[in-house]
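Complex shown without one protein chain; remaining protein chains in place.
And then subunit A:
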Amino acid sequence: MGKKSWGKKAAGGFAAVMALSMVLGGCGTNNKQNAEGEGGKKEVSVSIYDRGQIPKEEGTYADNRWTRWINGNGPVNAKFIPIPRNESQQKYSMLFASGDAPDLVLEYDTDFLNSLWAQKQLLPLDDLIANNSTEYKALLEKVPALRTLGTKPDGKLYLIGMVTKPEVLGAMVIRQDWLDKLGLEVPQTIDELYAVADAFANQDPDGNGVKDTYGINLSQFATYYIDAMFQNEMFIVENDQLVRQFDRIKPAYDFKKKLFEGGIVDKDFLSDKNGQKAEQDFASGKLGIYLAYSTVISKNFDTLKSTDPNAKVTAMAFPETQFGRFGPDFNPALQMTGAVNANAKDPEAVMQYIDFMVTPSTVETFAYGIEGENYTKESDGTFKPIDEATNETQMGYTNDYRMFMPKYILDTNTIGGRPADSTDPIDREWIAIAEQMDKLYLDPEHPHPGFTHAKFRPSLDKAMTTTFNDGWNTMNDTMAKSIVSGDAYTVDQGVEDVKKSWYASGGQALEDWYKQWYQDNKDSWIFMKELYTMKFE
């Protein structure tokens, strides 16, 4: 008897484990099947970034009040495929390889979309839009640049994009109270910038008798902003030619090296890769001139005001150098954000989805919410939120559904990320700074250097992309070494090495290609200045 009962028990145990795994394994697929086929609408699948930050009571990125709203009000049934934000490209590659990729692929990285195009995974949209679209077609007519930027070298349109208002991204702020205390002016030239930064670091602007302040930061993007002041971009337009320049590297790095050796910047700036140390320095009132994203400055501005209520901050223009006067990086009005899978089962239905999402009423719903639930309409036509906190919970995660929506049609009720009608004194102070930034940094007279915005460089083949990226990385790594090495490795040596490695890794071919491309496209492409002056109304 013993033998048999053991066998039975063990077998029973395994059966239970297997059955459990079946049950647990099976339920996901069943749920999905039930969700399909509501109301007999056509099915499309759409990617959606999963950032892991949707409030629990709202559901998931694949199923929440907004996905239900889309399916309830839209012409098609959209099935949302969550794509983990940080591994989006791996996930997409996997889905494409196995034929499971969504019909509509939304991705911010245009290089990745280009690589999908190169692998023939994308559907040309020209005929589809001509025959089946109304809304997106109208948008293309209104904003022809969307077509220019979405067209690939084979002359067909593949990408869809969004249209916003241009926004400040990078910024440069200075401690006005320190300037006042030391009797200095906001620096206008690069030499004045050095003098002021030096004074901030060495003349004890916070008055605590200890040398514990920094003049300026060089961490994270700050080093690129100083490059921008010297027009130190890889490719610039000179004498109507698109050239790879090397003569701006030296002045830019001489300046950085001088800052480093003068003890004006944090000696450990190279290890502050994500800029956190600089954030702390600024927030605790130890940093005089701060170069960072305006959103980062805004966040730390609040902390600064609570550590030191008397702190006063002003936005400043990039100082002038021998190469002219430039501006920080900004968010241009256009961005290509999506494409249609070449194997989409029903491209017409995908187009219907795109059209529905770019319809002004949909755009408004996704910006302000549902009338009576999230906002009320004032008599002057403006939208008044009913409860900010509820809206944050219910709508804080909707941005990724809006990736290709024309947001320029919306009236914004925030300035610099804060409610325009806020009565909080710190908000008011920041709003004044943000308005100043808009004026300084969205000025076509002082554009960001480079022939066009990084998002709109022409697509390169794989080898040339490698050359480009290696050239960029080598330049930054080699030159960073020259900042911190004193006489052991001078800036001149650095520039020599940068040049050498550029030509050793196929730089000449890329230069020739770019030169030719510029001659062929200089009348049709979107260049930097145009990005500042574009108007859609």
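Assume contacts are C-beta pairs under 8 Å (C-beta built on N, C-alpha and C of every residue); 3 or more make two chains touch, one makes a residue touch a chain; residues count from 1.
Following the convention adopted for this analysis, contacts and distances are computed from a predicted model.
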UniProt names the one chain left off this complex as which of "Carbohydrate ABC transporter permease", "NADH-quinone oxidoreductase subunit J", "Alkylhydroperoxidase domain protein" or "PPM-type phosphatase domain-containing protein"? "Carbohydrate ABC transporter permease"
Please pick, from A:D103, A:E135, A:D206 or A:D329, the residue that touches the omitted chain in the full complex. A:D329
Using the definition of touch stated at the top, determine which of A:R85, A:K137 or A:K515 touches the missing chain. A:R85
Quick one: which of A:W69, A:F246 or A:Y293 touches the chain that's been left out? A:Y293
Give me the subunit A residues in contact with the hidden chain, please. 2-3, 6-7, 10, 13-14, 17, 20-21, 24-29, 31-32, 50-56, 60-62, 81-82, 84-87, 90-91, 94, 97-98, 100, 108-110, 167, 169, 220-221, 273-277, 279-280, 283-284, 293, 295-296, 299-300, 303, 306-307, 329, 331, 335, 396-397, 399-400, 417, 454-455
